[in-house]
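Apart from one protein chain that is not included, each protein chain of the complex appears where it belongs.
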Amino acid sequence: MQKMTQNKLSRRDFILRCTKAGISAAAAAAMAGWLYEADPAKISPQSGNIVEAMNYSIPPIAGKTMSVVTGSNRPATVTKAIELLGGMERFVRPGENVLLKPNAGFAMPPRICATTHPELIAQVTKLCFQAGAKKVFITDNPINDPKSCFELSQIASAAQKNGAEILLPRPDYFKPITLKGAELINNWPMLYAPLKKVDKVIGIAIVKDHRRSIASMSMKNWYGLLGGNRSIFHQDINKIIVELAMLIRPTLVILDGTETMISNGPTGGSESDLKQTDTMIVSCDQVAADSFGASLLGLKPQDLPYLVKAESLGLGTTDYQSLEPLYAQSKA
Amino acid sequence: MPEAINRNRTHTIISYVILFVLIIIFIAIITKQKHYYVPAAPIAEKTTAETPKTQAWLNPQLFGADLEPANEVENYNAANLYEKIDGKADLYLENEFVSLQCRRYSSKQSQQEWAEVYLYDMAKARNAFAVYSGQKRSKSQPLGWAQFGYKTKDAVYSASGNFYFEIILSSDANQLLQAAESAARQLTGFASKEPSEPFAISFFPKDNFVFDSLKLIKEDAFGCADMKNIFTAAYSVSGNDLTVFIADTPDSNSAQVLFDKYHNFLTENGGTEPANNIDIPGSKAVELFGTTDIIFRYENYFAGVRGSGPIGDLNNLAVLFKNSLADAKNDTK
Partner (left out) sequence: MKITTTRRISQIFFFTLFIWLCIVTTVGQKIWQHRGWPVNFFLNLDPLGAIGTALSTHKLYAPLLWSLITIILTILFGRFFCGLVCPFGALHQFVSHLAHGKKKAELISLHKYHKAQRIKYYILIVFLIMAAFGGSSSLLSGLLDPIPLFTRSINLLILPIIGSSAKIVATNRFYQSSLLTLTVFLTFVLLNFYKPRFFCLFICPLGALFGLINRFAILRINRNLSNCTNCKLCNSHCQGSCEPAETVKLSECLLCFNCLDEYGFHAVDFSMAESKTIQVSPDLSRRGFIAAAFTGLLALPALRLFGASYKDNNLIRPPGAIPEKEFIKRCLKCGQCMRLCPSNVIQPAGLEAGLENLWTPVMNNRIGTSGCQLNCVACGYICPTAAIRPLTLAEKLGKGDFSGKGPVKIGTAFIDRSKCLPWAYGVPCLVCQENCPLSPKAIYTQPNDDKQNETALLRPYVNPQLCIGCGICQHECPVGAKGAIIVTPDGQSRENKFFL
């Protein structure tokens, strides 16, 4: 008898063991029940991120929608142009974060005018801070290597000297977005994170000739927010430009027509591709801005199908005259 | 030892419990294997609401006592015709195909001996003729009793009224072929009772007609690019081969246009116009490279006779043709 009891489990230990076993089993069952899913369709997250327009625009004031300043000094013309529309204080409130979206698409020096001029970046940054902006971000998803693009175009140094922060397009900044009502921006990776961080978005583009879309100006500038294998959109370039304009309603667009690239765009490559047109366009209506910009390339708005389509969708007007743009000259 | 017995008993109990569980699992699995999901049959497109009456033609008695139906009648419409006849579907679809009924009949003795009937409803007699003549097999023999029909070693093909049908056999056994021919006769009987618009061929004169020489030339007839959808028939007159042809067009103007185009084609290529007395108003005769064409227009038909024989023969045939046309037209008025 003694031999047996030596090995036999005491009642207390037995209960303890059973309880531990029971609790583990129950925990496993509970976990299973909590995570249980019978419908295979529901197991993966829905391909979501359906967004409506990202609207950064401010209430319009009649007669103060668009301004055009002639002159060859970019900082001077842009300051004057923004002043005419009410000054940067109208657009940027104190404490706000601003995103500047330049064209930093190519690793080329500023004199080629394939990228937004660093002087322009510097001046706009300064104006933003003067109006009380807390932070100024600059981003783009270029075609060439991002770091080289920002460096060679000197946008990086312009930013650094004036306190703006460059956001290089890191993979985790992209998110697949579906724009409601769009065909092409459907589950497509967009440079989403910088857009979410800010209160105001200012597009700073240049007037360029472009083979596929005929011209590359402020509306085409948003192409730089697309990720993924975006070259596929060249099959229907007008539609993607329009959908981008549906997605982003910027606070302001600045269209730099100081030196227009009239041939071999959008990369240019030689100063003979440039024409000194000395015009700076600032507008709350990007369709109107581009319509005016078209004239610098010797084109009419009707020559650009995306402008016509954008207008028909109510994204702006090609009849910029009706906005009563303010004209000025800058002698600086 | 008592412990040992206890142990053994415990072990035995555990063993039986395990075996019991195994048996339960076995039974459960055997039960489960009987219930299964069969992915739904291909989504059937909504075919015509009523079963086509032609389905009744493929009745069990079609082949008499020799063969009995081996399956139900299969129905196909334009949407799923490919599923049955794959690449050949194009020919039918281009010719206003309506529906296809198929049925296989096999011998009572042996499933290996069978005949499969394909019955195509082509909406119009001219379409049935078009698909019939568009895939004429070589090494065939005309069915003497049918207007359009021929047989090969192991099949029978025929068009009647708005219908075209094929009976394909599993072998070239003579019995099978005979059974098929009698089935074809029955089907011809059914088909001819259906209303059917006569088309150009009905107007061809009967005399000297070379049996089963009817053809439909879709385009580039006689070398002329404008000559499309021309029905032709061969005639043998005094040892010469003559061709009678006709094209139906929507109206008199179109017929005249075609007439002029063909006439120009002949004269521009060097044809000469011999003097000709023929009792058809507006007709022309052109001779080119040894062949003479006598062409005329009657109402909305453009027609003619061509060949290398004496012009008198050609004229006679042409007049015969035109009269035949006029009669038929008058009959239908």
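Letters A and B name the chains as they come in the text, with residue numbers starting at 1 for each one.
Here is the rule we go by: a residue touches a chain if its C-beta (ideal position, glycine included) is under 8 Å from a C-beta of that chain, and two chains touch if they have at least 3 such contacts.
Computed from a predicted structure; not experimentally measured.
S.K.: From the list B:Ile18, B:Ala56, B:Val210 or B:Ala326, pick the residue that touches the absent chain.
M.R.: B:Ile18
S.K.: Against the chain that's been left off, what residues of chain B make contact? List them.
M.R.: Here the touching residues of chain B are 1, 3-4, 7, 10-12, 14-16, 18-19, 22, 26, 29, 32-40, 42-43, 79-80, 82-83, 86-87.
S.K.: What residues on chain A make contact with the chain left out of this view?
M.R.: 3, 6-10, 13-14, 17-18, 20-21, 24-25, 28-29, 31-32, 35-38, 40-45, 47, 183-184, 186-188, 228, 232-233, 235
As a working rule, only the chains that are shown with their structure count from here on.
S.K.: What whole-number Å value describes the gap between the mean CA coordinates of chain A and chain B?
M.R.: 63
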